[in-house]
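What you see is the complex with one protein chain gone and the rest in place.
For reference, chains read A, B and C in written order, and residue numbers begin at 1 within each chain.
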Amino acid sequence: MNKPVTKLSPKDFATDQEVRWCPGCGDYAILKAVQKTLADIEARPENTVFVSGIGCSSRFPYYMATYGFHTIHGRAPAFATGIKLANPNLDVWLVTGDGDGLSIGGNHLLHVLRRNVDLQVLLFNNEIYGLTKGQYSPTSHIGTRSPSTPYGSVDAPVSPCAFALGAGARFIARGIDTGQKQLPGILARAHAHKGASFVEIFQNCIVYNDGVFNDFTEKAAAADAQLHVEHGKPMIFGKDGNKGLRLKQDRFEIEVVTIGENGVTEDDILVHDETNAALAHLLFTLPHPAFPVVLGVIYCNPAPASYESAVHAQIDAVKAERRTADLKAVLKKGRTWEVR
Amino acid sequence: MNKPVTKLSPKDFATDQEVRWCPGCGDYAILKAVQKTLADIEARPENTVFVSGIGCSSRFPYYMATYGFHTIHGRAPAFATGIKLANPNLDVWLVTGDGDGLSIGGNHLLHVLRRNVDLQVLLFNNEIYGLTKGQYSPTSHIGTRSPSTPYGSVDAPVSPCAFALGAGARFIARGIDTGQKQLPGILARAHAHKGASFVEIFQNCIVYNDGVFNDFTEKAAAADAQLHVEHGKPMIFGKDGNKGLRLKQDRFEIEVVTIGENGVTEDDILVHDETNAALAHLLFTLPHPAFPVVLGVIYCNPAPASYESAVHAQIDAVKAERRTADLKAVLKKGRTWEVR
Amino acid sequence: MTIPQVSEGQAVMNLEKAVRHDGEMGALESVVIRFAGDSGDGMQLTGSQFTVATALEGSDLATFPDFPAEIRAPAGTTFGVSAYQINFGSSRVLTAGDAPDVLVAMNPAALKVNLGDLRESGMVVVDTGAFTDKNLKKAGYDSNPLEDDTLAKYQTLELNLSQLTLESVKDFGLSQKEALRCKNMWTLGLMLWMFDRKRQPIIEWLETKFASRPEIAKANIAALNAGHAYGETAELSGALKRYSIGKAELEPGIYRTVTGGQAVAWGLVAGAQLAGLQLFFGSYPITPASPVLHHLSGMKEFGVITFQAEDEIAAVCAAIGASYAGALGVTSSSGPGVALKGEALGLAVSTELPLVVINTQRAGPSTGLPTKTEQSDLYQALFGRNGDAPIPVLAAATPADCFDLAIEAVRIATKYMTPVILLTDGYIANAAEPWRLPDLDSLEAFPVKFTTPEEAEGFYPFRRDEKTLARNWAVPGTPGLMHRIGGIEKSYDTGHISYDPANHQRMTEVRRDKILGIANDIPLQTVSTGEEKGKLAIVGWGSTYGAIQQAVRKARVEGYDVSHIHLRHLWPLPRNLGELLSGFEQVIVPEMNTGQLVNLLRAQYLIPAEPVNKISGQPFKIAEILDVIRARLGGAQ
Partner (left out) sequence: MTIPQVSEGQAVMNLEKAVRHDGEMGALESVVIRFAGDSGDGMQLTGSQFTVATALEGSDLATFPDFPAEIRAPAGTTFGVSAYQINFGSSRVLTAGDAPDVLVAMNPAALKVNLGDLRESGMVVVDTGAFTDKNLKKAGYDSNPLEDDTLAKYQTLELNLSQLTLESVKDFGLSQKEALRCKNMWTLGLMLWMFDRKRQPIIEWLETKFASRPEIAKANIAALNAGHAYGETAELSGALKRYSIGKAELEPGIYRTVTGGQAVAWGLVAGAQLAGLQLFFGSYPITPASPVLHHLSGMKEFGVITFQAEDEIAAVCAAIGASYAGALGVTSSSGPGVALKGEALGLAVSTELPLVVINTQRAGPSTGLPTKTEQSDLYQALFGRNGDAPIPVLAAATPADCFDLAIEAVRIATKYMTPVILLTDGYIANAAEPWRLPDLDSLEAFPVKFTTPEEAEGFYPFRRDEKTLARNWAVPGTPGLMHRIGGIEKSYDTGHISYDPANHQRMTEVRRDKILGIANDIPLQTVSTGEEKGKLAIVGWGSTYGAIQQAVRKARVEGYDVSHIHLRHLWPLPRNLGELLSGFEQVIVPEMNTGQLVNLLRAQYLIPAEPVNKISGQPFKIAEILDVIRARLGGAQ
């Protein structure tokens, strides 16, 4: 049942349920990319489960013709862990938002990542609480005016990817809702990674936070404001393909340089190493606009085993060693006596 | 009332309550260090509040002759935030454990750190749940045998400091329970830092996890296994003071070198920069024993304002602008009509 | 100006047919209008502006906004329909009305969802321009209801609102999309004309709202005027009739409309002022509780600290922390969020710190129906904690009552050093009603007295006031009173941790008795309508007030021996309640749940109180209660 019988198309992963997002919401584009990814990787609908919390983003499972569980706010990682432990053969995708995943659900996200449960976490970051009508979220920049912060927010936002790294995630990637060219590839790699994969997707909320990512997502700005990294390739960007990141001499820091200026050549450009965690931290937190926003698979460093496989390996080992599982014998273990 | 009347001694910060930790518990040493720190920094008992969750570590407030709130499991950061917001003049210390702070309480820890509430978080890491009799914790290394993991744990531990960094903490330090020489200094700096300070303290649980840190805390091993960093100083360690960390050529990585060998001189040794987050991530996660365990103030990079000060500044600004706060006027705002 | 296109076969619209009127031709005692359309059609705005205009006219009124869970559901779908109902009249209006007299349906989906509620021979106003094949299909209509006999029972006013609107604003250079957005103002203009309400307040509001885009303001005003003018023309042609609704006889005073969300916020601010405390409000957004957070976030000039926490647990814990530090800690949520606060509430009970918890209930269980109303969290409020952890529970009957009870919650919390739960619901939170502004100066203050350094001698944190049994409140920062508290049992005599069995018994009892004692400090239970004894008592709580009140009034007019008793204090119960209820042969408890208060009353007083339950996410109708009364008491007496 794991082998595809016929090749499915993206449309085969769409349900007949009416999609209930606002017209123009970035979620539509992500839905499209995910459906394409599932077709690309030849996923079987019956072995695929989409799990989500609560939020606009978390309505996602209703639109996927797979199994789906729309749970409660912030707890999707815990449900997903239970599902994957109960049946490791299932292909589990977790959809969450910046509020669901990083506000109420931060702790579960931390633990599903550090335990390294083999599933994909897609965090739709629109820097706002969409479903509850636009309050600021833990990823909103300082000064965000919202119904609960009419004078502007004062708390510093968290970087989802830096958080994931601190939590011990071993696959961290970043994409953009409208990046239909890149997104399916990133998602396919997340899926291929054995262990917990974390993908932050910048998503435009057209109603409550429209254009918040424009400075790096708008066509005109994109090339200079985005750096798409690839393992083993120099970190070059810019519309003329001549900007790059270079290691500073004797400092554990990097800088933006222009190839061809001040004697800089392509050889000076730092080559991306997706297994380097310190570099990943740096790339996640580069200040924009001084630096570009880094996209793609930024960190990937698989562990020897994913959590559910280790759990089952242990169970199997004990089973093999004990050979029988006899409850009667367990009850009789220790001191017993007979009354006649 | 903020100025000390007479200089208090460490003993003045001790209560008459019988201390209820196991004999030999590392918590005693930390208590001593904290009491010394409060005397050193001339803290006023009436302006000092110790807040904790639940765990052996969280019994701490009972032994401090200050105000104290022993709350519920994992939630101390939230209580502390409320306290500090309600009265920013209070000096708030938060005591938590690896279970309290990183298992059930991970989310609140994340948010108190990213919000940057001006308080000190002391996380006593004994890599075990002491109070509930020895189950493994989120910091226990893989393979830990405990009542709930009789065949050994399989989940990867989280690094408290890396987590704190990912959460956006702007002061992160590390110490050892028995490090009476270093600890008060570290705590005093944590106190001086305006914003949330995070201090991980390795603490020996003599009953359930005795000796788990021995490989770097035991006298014989300490010098070679510990690196005490100081901002602006080269990262040198070892009983002969001749080992150090060096930046690898053209790689965003470091290595251990010996001064005097292979032409290495002190100048080659990387100078510690406590404002460098990527470096901090690296130092937090250096694999031991290949690298030393890094101690001291590893990251300190203050933000322009702490959370509670920003909150109150905003309130004050609105007050100043509006001048009056007249509820009658508020009620009358908008459409009213009179019935006679 | 086009000529009214009154649908074929219809004579003059004749609302009086089934509406009570007060003699004079065209003058009605009360009318119920429901505005329904797509989420994007601006029905909530239309409704609330009609409400303002109506309130200014001196009518009594009640409203019921009913909107979908989706932010902006796809246009034209039934689940995307948003509605706003208003009941207004010259007599006392207590509910939004059982059945609309007039239904404004901006598209087929709105018609589909709402038509069933319209009273027989009521009036339907439809935008024919929206009855396209596509929209009909989206709404699930097989044939066009305007063309078959779907509307036969009703009076229909079929207008191409879209086209009429476009015409009215064509001079302002708006895009087609922007122009069409004015449709709701055109419709509002017509309704204002029909019920003789003034346009001026709406015009002013539009001018302020669109101050930065004057062309939008002008277009909307033009549409409003056009709708109004349309009515006048139609009247001249005899096709439409205009109605007047007299002023209601209300107590003299300054009035405004208020929603429960506003009233809670203002009540908390007033309560904090009366207690002399800084208000700390810790919350996490959730429908339908968020408006309280939003209102308070804008009141910084009162020194209100609003803290949008990472979750509901952090919200309540921060509020308890704030109370510990000497502020008035308040937290607010709806059912699923309150479920998360149970453990922390136990700590507030155990440490005896003041705290106000507001639960704006919604339909459950679990996520349930977030935008629909219900009263099913009473059990949770009374019992939803581990251990013996009694907490006083209050419930507001109307939007305006939220103000009074928020103050009462603060009073009890601070006087008795206890958490207090105030229950409202989605209906109360969003509905607007006229509110006579209270005389703030006449409210009795209840200033808190913190323990002072002078009282350090023999101080311990759990020393109690002999009368209230409240412990004293010593706040950090006070020299000489340093102490430690927590959730472990404390010695009655020293406040230190105590594992002594007899002490635990004593402390558990004193915590219980403290709360029970509050019964001596709250008003005796009165009867809202009817006699103090008799055949039948209808006992309600919360937002069922209006429906029960109207039903009982009507039943009494019909000659039934029935009384309405409405509880605002649900724990402890008023101390005369048992006696009062024992004076009735039958006690019926209507609730928007499967029966919760009814069991509390049965357990407390051993009376055979019986439940009447509605769990549809919709408020009770007057008729539903009236039917129960009639069924219970047989033919009219």
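Please note the rule applied: a contact is a pair of C-beta atoms (placed from the backbone, for glycine too) under 8 Å apart; a residue touches a chain by one contact, two chains touch by 3 or more.
Not measured: the values here are computed from a predicted model.
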Residue in contact with the excluded chain [from B:Thr15, B:Thr149, B:Gln180 or B:Gln314]: B:Thr149
Sole residue of C:Ser91, C:Thr132, C:Ser244 or C:Thr367 that reaches the chain not shown, by the stated touch rule: C:Thr367
Of C:Asn135, C:Asn220, C:Thr259 or C:Ser350, the one touching the omitted chain in the full complex: C:Ser350
Which of C:Asn114, C:Ser376 or C:Thr398 contacts the chain that the document leaves out: C:Ser376
Identified contact with the non-displayed chain, of C:Ala152, C:Ala445, C:Ala502 or C:Val557: C:Ala502
Interface residues of chain B (partner: the chain not displayed): 18-23, 54, 56, 72-74, 103-104, 106, 129-133, 135-136, 138, 147-151, 207
Chain not shown, touching residues in chain C: 68-69, 79, 334-340, 342-343, 346-347, 349-351, 361, 363-370, 372, 374, 376-377, 379-380, 382-390, 486-489, 499, 501-502, 504-505, 508-509, 511-512, 593-594, 599-600, 602-604, 606-608, 614-618
Footprint left on chain A by the chain that the document does not show: 1, 15, 17, 45-47, 49-51, 61-62, 64-72, 75, 77-87, 89-90, 107-108, 110-111, 311, 314-315, 318-319, 321-322, 324-325, 327-328, 330-332, 334-340
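Basically, only the chains that are shown with their structure count from here on.
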Rounded Å distance between chain B and chain C, as computed from the means of their C-alpha atoms: 45
Centre-of-Cα separation between chain B and chain A, whole angstrom: 28
Residues of chain A engaged with two or more neighbouring chains: 103-104, 106, 138, 151
Residues within chain C bordering two or more other chains: 300, 310-311
